[in-house]
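Below is one structure. I have some questions about it.
Left out: one protein chain. Kept in place: all the others.
Letters A, B and C name the chains as they come in the text, with residue numbers starting at 1 for each one.
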Amino acid sequence: MLRHDPDPQADPSTLVYAFGGAEPVLQLRPGDVVGTWTRDCFAGRVGSTADLVSEVCDPRYLNPQTGPFFVEGAEPGDTLAVHFLSIEPREARGFSSTVPFFGALTATPGTAMLHPALPERTWVYELDRVERLVRYAALDSAFTVDLPLDPMHGTVGVAPPLGEVRSSLTPGSWGGNMDTPEMRAGATCYLGVNVPGALLSLGDGHARQGEGETCGVAVECAMDTVFTVELVKGSPTPWPRLEDDTYLMTTGSARPLEDAFRIAHTELVRWTAELLDLSELDAYQLVSQAALTPVANVVDTNYTVVAKLPKYLLGSAVAMGGVHGRLRQAR
Amino acid sequence: MLRHDPDPQADPSTLVYAFGGAEPVLQLRPGDVVGTWTRDCFAGRVGSTADLVSEVCDPRYLNPQTGPFFVEGAEPGDTLAVHFLSIEPREARGFSSTVPFFGALTATPGTAMLHPALPERTWVYELDRVERLVRYAALDSAFTVDLPLDPMHGTVGVAPPLGEVRSSLTPGSWGGNMDTPEMRAGATCYLGVNVPGALLSLGDGHARQGEGETCGVAVECAMDTVFTVELVKGSPTPWPRLEDDTYLMTTGSARPLEDAFRIAHTELVRWTAELLDLSELDAYQLVSQAALTPVANVVDTNYTVVAKLPKYLLGSAVAMGGVHGRLRQAR
Amino acid sequence: MLRHDPDPQADPSTLVYAFGGAEPVLQLRPGDVVGTWTRDCFAGRVGSTADLVSEVCDPRYLNPQTGPFFVEGAEPGDTLAVHFLSIEPREARGFSSTVPFFGALTATPGTAMLHPALPERTWVYELDRVERLVRYAALDSAFTVDLPLDPMHGTVGVAPPLGEVRSSLTPGSWGGNMDTPEMRAGATCYLGVNVPGALLSLGDGHARQGEGETCGVAVECAMDTVFTVELVKGSPTPWPRLEDDTYLMTTGSARPLEDAFRIAHTELVRWTAELLDLSELDAYQLVSQAALTPVANVVDTNYTVVAKLPKYLLGSAVAMGGVHGRLRQAR
Partner (left out) sequence: MLRHDPDPQADPSTLVYAFGGAEPVLQLRPGDVVGTWTRDCFAGRVGSTADLVSEVCDPRYLNPQTGPFFVEGAEPGDTLAVHFLSIEPREARGFSSTVPFFGALTATPGTAMLHPALPERTWVYELDRVERLVRYAALDSAFTVDLPLDPMHGTVGVAPPLGEVRSSLTPGSWGGNMDTPEMRAGATCYLGVNVPGALLSLGDGHARQGEGETCGVAVECAMDTVFTVELVKGSPTPWPRLEDDTYLMTTGSARPLEDAFRIAHTELVRWTAELLDLSELDAYQLVSQAALTPVANVVDTNYTVVAKLPKYLLGSAVAMGGVHGRLRQAR
């Protein structure tokens, strides 16, 4: 296993906050297993309920990414497969917050209104990594409750096309800040390669999140992560896809939210048609009766929807040349 | 058990295609158990792959409803609880189709474009009501696959406010064509009462559907349905809610889809705050980490999102005075 | 000229607040000229800066309409042409306001958020009907300024299709609360007929409004209005259109706002193709270079966009059989 250990003392201004435009930190070969860690989305600046994001964080330095990793042999037109072997919180605590003019149930810079901001607050979650629990504690009353620990990365992506450099706060066709809880250990993420080496980065660990990430902030924490990569040569992937042992998944990230749905479902229709050798209309019909469609986020600069097809429908058909099954064996 | 049996020979022009504006067919008392049946959304006009909707159906006579039922004692400001004891396909076949300019992945009268319509097709599904399976069969190849039978009503609602009469093709605050698979046997639907007697109607049975109902048409079939009603007096419900043994659920129906999300999640935040005696911000935080958010439909004249809170979070708190638990015992 | 004079003393509960579902107040023949008047959207309840809408108005009794008028010979599939000869404020004052959770720059029941409502205020405008001016006076400072008087009806429509009854707060394919300043004297509005007699109603007079009606309330006033009607037999109009001496105009009312744009522009492309005997693609190209596209409202339960084609492009082609030119001569 290769190790890449970001310097925990690094100055925030030296970290990477975008997809595209940064120099690679490590060169990987397909099949390599990499152990690394990612900072939380606050770059570690939030440590108690007294730390308000607008006071302790610099808005230029939110959501730092680990990477980019240069994958040898990756060329535009290929697909990069990233399989997560392990995603584990580094500390026994996570943090969430409200942030002024950020979230699904508040005016934002995009959905601009004349309201003053909602109150800003910070919540601290105790993480029990043995019992696999996340403890919610109310601020304004004594209520507490345990939720299942379900660690994941909010942000996984590659360099975008057209030479763009995109903030790590934004999801799109290159991946990025999709904020779907499906990005957990055991899942393989497929990303279309836009530049030589792909330039994979990841970050924004969540001990767990609800579907939609409604207030805009999950249970944020630094993560210890082990992943491996493969290439599907000569096979482009227009929008990020996921596979786990049970589902094939497509994503769409756009506004309005129905456009995110449309992207995810056209992608799922086409993938289904290809895998089952169905006509496009037959696949449209099958997806219409069989798909699950959880919302991922309605808070980032694009919104994300996931469409899921149960793999039992596939019979002997295997996606992406069976790469998920092979990576599942990595260690 | 009361029976209400619509006349299977009734002329389509005499059926009810709206919420509001129709005379009640039966008067119910809270606690009554009602056995009835509903026509499929095609009013029975589609019976084979040769039957195309635009040829065999009259556009004025789509999605007929059974009802309305007048509930004694229901007054504006109350909530009507409708619990489904049983929802079973009447026949061993269901039908789906594409319909010109209808569906999530086509231009529509609302999302108007210059494209010609996608091809119109009809699919026939064999329903195995013993093994609880729905058999998909492709039209353009020999592929078939079995999906789980999961019967539900796409349309459940009451008379709207402001004296409006709304087509049964539309979902809104009165319920209507929400097209969520959560409306299955074992679930209780809560609807705010807008007019004396509430005027409950239901229809649009689906042997199953995917989340989003992507092509606009589920596995449509006539249904035998047994339900019971209760009233939560003096407690208004702004948007339809659902409860089953595992989840509390809110719905929002609007365009764009993020507005449906916002409605469902503000409702869930407020319901959670009320039930757990949390501040609104504490409830916003808890919902952000705990909610599930499946898309229901992105095809009707409003789109529908469901937000779900696991009931294990509630401790001893009970929603709507415990009406779901009581109706669960009905027979 | 026929007169229809609503009773100024009528109880608000007896007025008409919807399109569809009401008995006609008068029977018209094509060519008839009708003098009538309309209440303001507050039903006259706002009379000073001390009158706040949420305190003085009943939410069930907003935006009363004058009508409906039954037009002899109007049948589904026809187009009703309504030409406005005169629209004049009845009083020398108009009123505007903010209304809790209503407007483009606030959370609303549809765009639901956790913000408290913006402050509620009422503004009084002096109308100088000789100098044709509307005097804005700030509430929180001494600033005043005169704007041009430009009287119009926010609401003009007919009974909707599918037996629906729709609140007068909503615009749609039947017309209704489109809130476009183009609905002024000298303009002809074309409405598709959905029921025998068409059932034309109008109301919601504005001494003037900005494009978008941003806060949700224009300079509201009762209006004295003279109009005349004609029928274009056997020629359906899917969405309301307007014509004045300079422009042909189409409207779309939908959410999101781009869908309102798409409706208005597909309609304009098709109308242009028909009038100039162009292919649809040639008309698409011409409209792309020649159309004006003002926003009408972003505040009602649907949003409205207007697309305008300068009539100089038409050469000798004449829309709707020249009905606008003929009605222009009416008196």
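Rule of thumb we're sticking to: a residue touches a chain if its C-beta (ideal position, glycine included) is under 8 Å from a C-beta of that chain, and two chains touch if they have at least 3 such contacts.
Since the model is a prediction, treat every value here as computed from it, not as a measurement.
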Where the missing chain makes contact, among the chains that are shown: A, B, C
Sole contact to the chain not displayed, among A:R39, A:R121, A:H153 or A:R166: A:R166
Touching the absent chain when the full complex is considered, from B:L114, B:L292 or B:L314: B:L114
Of A:V53, A:M113 or A:A319, the residue in touch with the unshown chain: A:M113
Which residue of A:A81, A:V156 or A:A254 touches the chain not shown here: A:A254
Contact set of subunit A toward the excluded chain (per top definition): 17-18, 20-21, 60, 109-114, 162-167, 169, 238, 252, 254-256, 259, 262-263, 265-267, 269, 280, 284
Subunit B residues touching the omitted chain (full complex): 105-107, 111-116, 118, 256
Subunit C residues that touch the omitted chain in the full complex: 96, 98, 104-105, 118-119, 121, 123, 134, 136, 138-141, 143, 145, 147, 208-219, 255-258, 261-262, 265-266, 269, 276-279, 281-282, 284-295, 298, 303, 305, 307, 313, 315
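The criterion applied here is as follows: only the chains that are shown with their structure count from here on.
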Chain centre separation in whole Å, for subunit B relative to subunit A (CA means): 32
Distance between the centres, which are taken as Cα means, of subunit C and subunit A, whole angstrom: 47
Inter-chain centre distance, subunit B versus subunit C - centres from mean C-alpha coordinates, in Å: 34
Multi-chain contact residues (two or more partners), subunit C: 111-114, 256
